[in-house]
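One chain of protein is taken out of this complex; the other chains stay put.
The letters A and B name the chains in turn, as written, and every chain counts its residues from 1.
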Amino acid sequence: MTHFLTTQDWSRQALQALIDQADQLRQNPINDQLRGKSIALLFLNPSLRTRSSFEIGAFQLGAHAVVLEPGKAAWGIEFEPGVVMDGDAEEHITEVAGVLSRYCDAIALRAFPLFKDWSVDREDRVIKALAKHASVPVINMETIVHPCQELALMRTLQDHLGPAQGPRFGKKFVLTWTYHPRPLNTAVANSALLIATKFGLDTTLLIPDEAYRLDPQFMAAANTYAQETGADFDVTTDIEAAYDGADFVYAKSWGALPLYGQVAEEAKLRAPFQHFIVDEDKMRLTNQARFSHCLPLRRNIKATDAVMDADYCVAIDEAENRLHVQKALMLALMGPDRA
Amino acid sequence: MTHFLTTQDWSRQALQALIDQADQLRQNPINDQLRGKSIALLFLNPSLRTRSSFEIGAFQLGAHAVVLEPGKAAWGIEFEPGVVMDGDAEEHITEVAGVLSRYCDAIALRAFPLFKDWSVDREDRVIKALAKHASVPVINMETIVHPCQELALMRTLQDHLGPAQGPRFGKKFVLTWTYHPRPLNTAVANSALLIATKFGLDTTLLIPDEAYRLDPQFMAAANTYAQETGADFDVTTDIEAAYDGADFVYAKSWGALPLYGQVAEEAKLRAPFQHFIVDEDKMRLTNQARFSHCLPLRRNIKATDAVMDADYCVAIDEAENRLHVQKALMLALMGPDRA
Partner (left out) sequence: MTHFLTTQDWSRQALQALIDQADQLRQNPINDQLRGKSIALLFLNPSLRTRSSFEIGAFQLGAHAVVLEPGKAAWGIEFEPGVVMDGDAEEHITEVAGVLSRYCDAIALRAFPLFKDWSVDREDRVIKALAKHASVPVINMETIVHPCQELALMRTLQDHLGPAQGPRFGKKFVLTWTYHPRPLNTAVANSALLIATKFGLDTTLLIPDEAYRLDPQFMAAANTYAQETGADFDVTTDIEAAYDGADFVYAKSWGALPLYGQVAEEAKLRAPFQHFIVDEDKMRLTNQARFSHCLPLRRNIKATDAVMDADYCVAIDEAENRLHVQKALMLALMGPDRA
């Protein structure tokens, strides 16, 4: 069974094939290759882009997406094994996975971390439990990583910077932390780091404080990818050094892991760093870089109106590419030629 | 880009073409003219008829409707330009419109007024902001007007009273205020006034008190349309005079604009007017008029069971016509022959 839980399980070559296929689907969006197939979209957290792009993407391929929001209009779900289920959950993931595997040709899940204990959340148990019990492919629609966003980012980056020049891509990618009123999920940051280093981009992680380093499992993977491709990977708190010569600037806000679940303390730590906002002054330091963000984005908090409305902002292109890469992914996992 | 924000932007001829096309689609409901197309239905407020009719209508034409409910299962949206987004909204309409324009061939929006400040609400900024930033047609599913309901009303009226006899339609249309426990949106009342006068019906607006006059922008438009078509338009608080000789009675409740947002005061003002309920005694004063209402309707509050269950009640026909006119509209805006 091939799942799409994290790009770490997939080879660069296999991911590039999806990215190339996405370009084909962008040219010819409508076909019937998934006629009669179904995919369940299980949202434990809200969504606009992800839901729209999966639902429309499935439709454009002749398939149907069922949107399920357990705990809202459906039952709460228990994810731990062996539990005496005397709490709120009315159903175990074993049965949810079993039943949906009978109805559908794939199951996609969004399950954000719970923001209480990172040592638990970092294990990504919910989607792993689903994948364990499902007999159809499982797709990650954002947990502690967001691999569909990675594909869209890499499709967008190659649209603008061209294909890689070899194992080392030959361009500089900056992932910058930005301020946000709340401590957000690290998923997109983890994912941007993974995909940029996997594809051999010279990658700089810009953070305001050492407390904003990402989880060691992702930092270690990034280091390994950088070594394999011969590209640079470094971490800095120096804004000018980070932006200098960049070809692609990617912004995301996230909460400091050492203060995970301590909202008030974390807010104090981040308060002085509102100047990490992406603005025109910073963008002028780059090598005429493109700017992108996964959206949603709070304007004039994470990036200024001027940046968002600039020609070099490709965030809407990246959002559009979510549609194309996810169609490529569904074809690969649910289609007639699937593994 | 052709939007459908208000019938005031469309000519009577263009609207009549939609109404005629709706009749064709009523005869032959299933085709593939919108095969592979998508429409986003963005509901900031709840819906039964609108959602069902758009969703089924799209399906019957080979298209797919994605239902989005921001703030419920999706993110809150900011509609004002230039805002530092440090409040509840996680996303700006610029990006929502930009992204949905990439995924979909049209965007439909329901955004009721906020019932705090009519001087703000009367400007209909939310849908105008969406239309400004969208690169696909935007359809109004009810804001301070409800133009899809207008099309359904005019389709139903012509089904029963025949086509217009000229610029002046040649029939008497009564729009009567009715009691309701809460101060409701003026949208359907504004819309009924606009479409009746635009199509040259001799129109009487029946209100219980001068405080229930509709906004000057709609009163002025009605006067202009009446002058252009040579039809009568008047406002009265005299129930008998209004019903006398009517060919079509249309009921709607709405709140008094001078007390907009002052719920308790408005309730006192309306309390004495429960006798504006549409009943058989009043209907007997008419020229064997048809009765209709946009629904939902509280029985025995707005109209009696006897009226609702009478042969002359065409409210269900009008609701059915929502399906047909909206399909005509989607074909006009999203179809192969669109402008």
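The rule is simple: contacts are C-beta pairs under 8 Å (C-beta built on N, C-alpha and C of every residue); 3 or more make two chains touch, one makes a residue touch a chain.
Just so it is clear, the structure is predicted and the values come from calculations on it, not from any experiment.
Of the listed residues B:E69, B:E142 or B:D247, the one in contact with the hidden chain in the full complex is B:E69.
The omitted chain makes contact with just one of the residues B:W10, B:F43 or B:W254: B:F43. Although one chain is not drawn, the whole complex shows that of A:L44, A:L61 or A:C104 it is A:C104 that touches it. Listed by residue number, the positions of subunit B touching the unshown chain are 29-30, 43, 46-49, 51-53, 55-56, 59-60, 69, 72, 181, 295-301, 305, 308-309, 315-316, 319-320, 323. Summarising the interface, subunit A meets the missing chain with residues 35-36, 38, 40, 64, 66, 68, 70, 72-75, 78, 82-86, 89-92, 94-96, 98-100, 102-104.
Just so it is clear, only the chains that are shown with their structure count from here on.
Centre-to-centre spacing of subunit A and subunit B amounts to 41 Å, using the average Cα coordinate of each chain.
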